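Removed from the display is one protein chain of the complex; every other protein chain stays in position.
Moving on, here comes chain A:
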């Protein structure tokens, strides 16, 4: 398959991001999010009625599902789902709605590399647009070390075929804390630190994207969104 790939994007830059808010009509918030050719769709519903077995008196129950394009979810998808849930559990303000359930569903539309990061980002955008309470927003970035030992930020699928190591980091927007670290392959600690810095820098770009898109959606000009110095918790 001939791919558009990342030819026109530098190695230390993210692929172009696009999103569409509320493409779906039957949930509280939904977003179609793309990074390069990778496209995912995320939907949230909540707070809603919870089954008694999942009921918790001091916080809401979080349900998170990831669906692949073809077939039933396998181990790979389950791991991805667990990663999204872990990040969401850290960021969700569960105390706001005890005895209820928040449901987050992510559907993969097209996987062209770094789908883990895309899924996390789309989940964050869906939570923001659905008005579900969050302590902070979050962004995930994927990076690999290729055969030549170069760092490749947000690679396309064609570039991931020969990789030495792959990393996925998620950061929160308030303190810049690490929410998720996923690594695969062999690497040195120095490389890990380098890539963490690279991803942290890239996450700022994603937060900026969130802000401008949500400002645009709510009919505010991007200039106003830019003026906001500190990254607020952005509850919409």
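Heads up, the rule we're going with is that a residue touches a chain if its C-beta (ideal position, glycine included) is under 8 Å from a C-beta of that chain, and two chains touch if they have at least 3 such contacts; residues count from 1.
In the analysis below, contacts and distances are computed from a predicted model.
When the listed names "Nitrogen permease regulator 3", "Ubiquinone biosynthesis monooxygenase COQ6, mitochondrial", "Exosome complex component RRP45" or "Vacuolar fusion protein MON1 homolog" are checked against UniProt, the chain not shown comes out as "Exosome complex component RRP45". Only one residue in the set A:14, A:32 or A:62 touches the chain that does not appear here, and it is A:32. Within the complete assembly, A:70 is the residue of A:57, A:70 or A:161 that touches the hidden chain. Residue A:112 is the one among A:80, A:112 or A:211 that touches the chain missing from this view. Touch with the hidden chain on the side of chain A covers residues 1-5, 18-20, 23-27, 30, 32, 34, 36-37, 39, 41-45, 47-49, 65, 67, 69-71, 99-101, 103, 105-107, 109-110, 112.
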